[in-house]
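Let me give you the structure first, and then I'll get to my questions.
Here the complex is missing a single protein chain, while all its other protein chains stay put.
Let's turn to subunit A:
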């Protein structure tokens, strides 16, 4: 259950772990844009070196990063193959008779998969080194300016925290209901899709009713304790902006300028 609350977060004490969630969020958003600046070997090299430095600073075991690649590995291979066979520019490298691989195709394929790899690593590092709750706290502060256009920032952050808190509770609940229905002898094993969907009803109805009852109880409890919206509310977890937060953002800006000047 512990795993469910923290998600992909791996507690640690590295440089990246200790950064403020706000700076990490800003960094990753900016990085997603900066990645598209690179378009030749030199600029891709710089990006890759930069990514490697961040990986080293985060002290995340490579296993976890590779794990994060799993869902996108298909997309990366697809991209590589697509470019390998579809781009027809430059000298021919391999001639298979029925198919030719061109130099430009190989180059583009490798560049685009590298871009993808770096994006996945950077975004994974964000969630591997920052707990969902601190990301929520960071988002609340970063989105504050949007309150002016009536975006309910405080409410969203609060709902995120509550939702995160109830993940293990509702999972337990679902498990319990499932076992209770099995104990009553409900037949859930086989049949066509229609029968199986019917069998879900006795699982879902109690789940919904109990979740909504829980919601009402929680709302009452909050109001009794004087919850009245975000205005003037103080925080239990305080965020602190250190010099290193400024440093990584400056480093990213410098790299972005460098890439912009060196791109072909």
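Operating definition for what follows: a residue touches a chain if its C-beta (ideal position, glycine included) is under 8 Å from a C-beta of that chain, and two chains touch if they have at least 3 such contacts; residues count from 1.
By definition in this document, contacts and distances are computed from a predicted model.
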Suppose you had to identify the omitted chain by its UniProt name; would it be "NADH-quinone oxidoreductase subunit K", "Glutamyl-tRNA(Gln) amidotransferase subunit A", "Cell division protein FtsX" or "Biotin transporter"?
"Biotin transporter"
Full-complex touch with the removed chain, picking from A:53, A:66, A:92 or A:200, is A:200
Touch criterion as defined above, residue of A:30, A:57, A:119 or A:239 at the omitted chain
A:119
What residues on subunit A make contact with the chain left out of this view?
3-9, 28, 68, 71-72, 75, 78-79, 82-83, 86-87, 108, 112, 115-116, 119-120, 123-124, 126-128, 130-132, 135-136, 139, 152, 155-156, 158-160, 162-164, 166-167, 170-171, 174-175, 178, 188-190, 193-194, 196-197, 199-201, 203-205, 207-209, 211-212, 214-216, 218-220, 222-223, 227-232
